[in-house]
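What you see is the complex with one protein chain gone and the rest in place.
For subunit A:
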């Protein structure tokens, strides 16, 4: 890693750790190795969203050209969001691609992702299935996102109905994670989900 990248990251990490406003917004970082190429980000689910109460982890990989190239950021916690792949956690966000600016920092990146959680952009989706559900069945989307938050991000909202459907598929020998994913993609229709898995 270049000298400029390493030194700037040191300053940024200090900024995130010492800034009290950041702890209030629920943003934290964890340094995974000494040369700062791999960092773990943590975002608290914003209030008044289906992600409220959840704690979402992100994998941040810093390129050698940083800050002239954007960091590679993806969710390691599974999340049901139109702009995040429900399978891989890849994020569709302009500042992580063509709209990156050298003045942006880890703090502004994490705040932007948190803002994206508040206001999804279904017209520019990363996951077309989630975006379709968000636009056509908002109530189902909200319930699904809340269920995923509880299931994968330590959220508090319990949904016994959805859990019963997952258990049904588990009894048929389907892995829990796959059951959740397939049911979510099929708007929690157990028949369509069963056909999808076993056909």
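Side notes on the structure shown:
Everything below uses one rule, namely that a residue touches a chain if its C-beta (ideal position, glycine included) is under 8 Å from a C-beta of that chain, and two chains touch if they have at least 3 such contacts; residues count from 1.
Operating definition for what follows: contacts and distances are computed from a predicted model.
Missing chain, UniProt name from the options "S1 motif domain-containing protein", "U6 snRNA-associated Sm-like protein", "RING-box protein 2" or "Cytosolic Fe-S cluster assembly factor NUBP1": "RING-box protein 2". Residue A:103 is the one among A:33, A:87 or A:103 that touches the chain missing from this view. Of A:8, A:44 or A:151, it is A:8 that touches the chain left out of the display.
In the full complex, subunit A touches the omitted chain through residues 2-4, 7-8, 11-12, 67-68, 101-104.
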